[in-house]
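Quick notes on the structure that follows.
This part shows chain A:
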Amino acid sequence: MNKKNYINHLSGQLTAGQIDRRQFMMSALATGLAVPAALTLAGQAVAAAPKRGGLFRFGVAHGSTTDTLDSATSENHFTLINGYTFGNHLTEVDNNGQLIGELAESYESDDAKTWIFNLRKGVEFHNGKSFSSEDVLASYGHHMGEDSTSAAKGLLTAVKSIKADGNHRVIFDLESANADFPFIVSDYHISIRPAGDMTSGIGTGGYIVQSFEPGVKSVLKRNPNYWKEGRAHFDEVELISIIDPTARQNALMTGEIDAMDRVDLKTINLFKRDPNINIMDVTGTAHYTFPMRLNVDPFGNYDLRMALKLAVNRQELVDKILLGYGAVGNDHPISTANRYHNSDMPQREIDIDKAAHHYKKSGHSGKIPLSASDAAFAGAVDAAQLIANSASKAGMEIEVVREPSDGYWSNVWNNDAKGWCACYWGGRPTEDWMFSAAYTDDTKWNDTNWKTTDGAKKFNRLVKEARAELNEAKRREIYYECQRLISDDGGAMVPLFNSYVSANSKSVAMGEVAANWDSDGAKCVERWWFA
Partner candidate 1 sequence: MSKDKTSQNILLQVKELQIEGFSDEKWHKIIKGVDLTLFKGEVLGIIGESGAGKSTLGLAAMGYTQPGCRITGGQILFNGENLARLSESKKRKYWGNRMTYVAQSAAASFNPAHRLINQTTDSTVRAGLKNRNDAFKEARKLYEALNLPDPHNIGNRYPHQVSGGQLQRIMTAMAMSPNPDLIVFDEPTTALDVTTQVEVLGAMRSIVEEFNTAAIYITHDLSVVAQMADRIKVLRYGEQVEEAETRVMLESPKEEYTKSLWSVRSLQKKEEVEEDIVLEMKSISAAYGAARVLFDVGIKLPRGRTVAVVGESGSGKSTAARVITGLLPPSEGSVMFSGESLPAELKNRTREQLQKIQMIYQMADVAMNPRQTVREIIGRPLEFYLGMKGELNRSRTIELLELIDLDESFIDRLPSELSGGQKQRICIARALAANPEVIICDEVTSALDQIVQEGILQLLMRLQKEFQISYLFITHDISTVKAISDQVVVMSEGKVVEQGLKSIVFSPPHPDYTQLLLSSVPEMDPDWLTNILKKRS
Partner candidate 2 sequence: MTEKPNTYSALSEVGAIRENRTIFANIKISLLKSPLTARFGMVVILIYAVVAIFAPLIAPYGEAEVFPIPYAPWSSEFIFGTDQIGRDIFSRMVYGARNTVGIAVATTLLAFLIGGSLGLAAAINRSYLDLVFSRTVDVLMAIPQLIFALVLLSIFGSTVINLIMIIAILDSTRVFRLTRAVSLNVVVMDYVEAARLRGEGLGWVMRKEILPNILPPLIAEFGLRFCFVFLSIAALSFLGVGIQPPTADWGSMVRENASLIQFAKYDLKAGITPLLPAAAIALLTVAVNFVVDWFLHKTSGIRDE
């Protein structure tokens, strides 16, 4: 389980000149890494030898005056990045999408039901308190219980109990097996804070919060005692909330900031021309969906759903809504960045004849309302219109209904009043997490209400099965089938996976970039350095 860590460690040594290239290769290959991969890693490490120092200013497209340092209500990308900068979690997703231990040195389970996390020793919080299992218990308690208002509450409902076994070992007892539980604990809400102080921004992370002005900026200083090696290179960090894309891009072009997220796709071709700027795009797990609710007429009808899915010109959407910065979806939420992406399944293309055939078979007639708002994702209304446009060729009449942005998530999405709407999913690092967030019959966010069809029943059974399954190959097989079921029978139309497009000044250097979140897995501050 610790292979990755070990390689990181080696890379660090190589970079620092403690070992030479040959030693690195030898050791890396010994872990079972393939030769080319090891070569790449070595190349990266040398070419981009991280340097310590400098003030890193990062322009974040989010931020609100209601932001806090409490990870429980972390709602946007600003608090997400900020949280990762000063705090650690039990596990983390590394820049290759692999799960590695963070504050947990290692973790294990025999039945996927009882999970044991062995905690790292010698780690100190910013306030000097040394990290131990009581902090884990307190931190998890913050997100659980009836009174908790944490956004992670739903994630942890399966946790029956948490026990400390000595100072550096914690045992989680789950209601039911979940092979992906270690992934869940990497969720950005579940930051580990010192017992008794969940909200003031004390963590174990690479940077210490100096000042935090909600909706404005967060100023951090390097943690001199940071336990992680080869991380946290900058001396000082300023995270600045710049919501207006033009202002953000201007700030980067005029050197007011060193990096930024969410490049405005509309102007990206011009933006690229700035010689001092690197544009970076990563296909992640985030996707745009158009969930159809099976319990609302007429979407209970399989043929109608299929007709609509076949009538979408996915490539056009990628080209126009994402200006090419994204990938077509196959009507299921699993991205190529996920471990078990079903690459065997053929890509669904627009097929007007087939769509018309299914539509005819469905027996439906009349307008089909499609609710959209740019609150769902940028360009949602445009996308809905493009869908309406292509569907009309198959004889289907889609009526695009523009909904108010404010309250969209409460009043439109996942609401029986609207049968079909636009939606955005940030993606989840694991298949199970994604499925159980939005597709299983026990989640409240099952926005398609795909619960009762035979396909759905089978799907739910398979997901449970996979959770308890620790064998990789078997899990892969199961998840492939799950993806097929959603794609075929499910209510979700998933035409697009959007890329994370960010930009940085050429003075900033980095290794391979993670795909699980925007901005190098939202950990750019910890991972990047000044060239």
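On the choice of candidates, all candidates are chains of the complex that A comes from, given by their letters.
We adopt the following convention: a contact is a pair of C-beta atoms (placed from the backbone, for glycine too) under 8 Å apart; a residue touches a chain by one contact, two chains touch by 3 or more; residues count from 1.
Since the model is a prediction, treat every value here as computed from it, not as a measurement.
**Student:** Considering only the touch criterion given at the top, point me to the candidate in 1 or 2 that touches chain A in this complex.
**Tutor:** So the chain touching chain A in this assembly is 2.
**Student:** Which of the residues in chain A end up touching candidate 2 in this complex?
**Tutor:** The contact residues of chain A facing candidate 2 are 245-246, 249-250, 253, 264, 266-267, 269-271, 273-274, 319-321, 323, 374, 379, 381-382, 385-386, 389, 402, 404-407.
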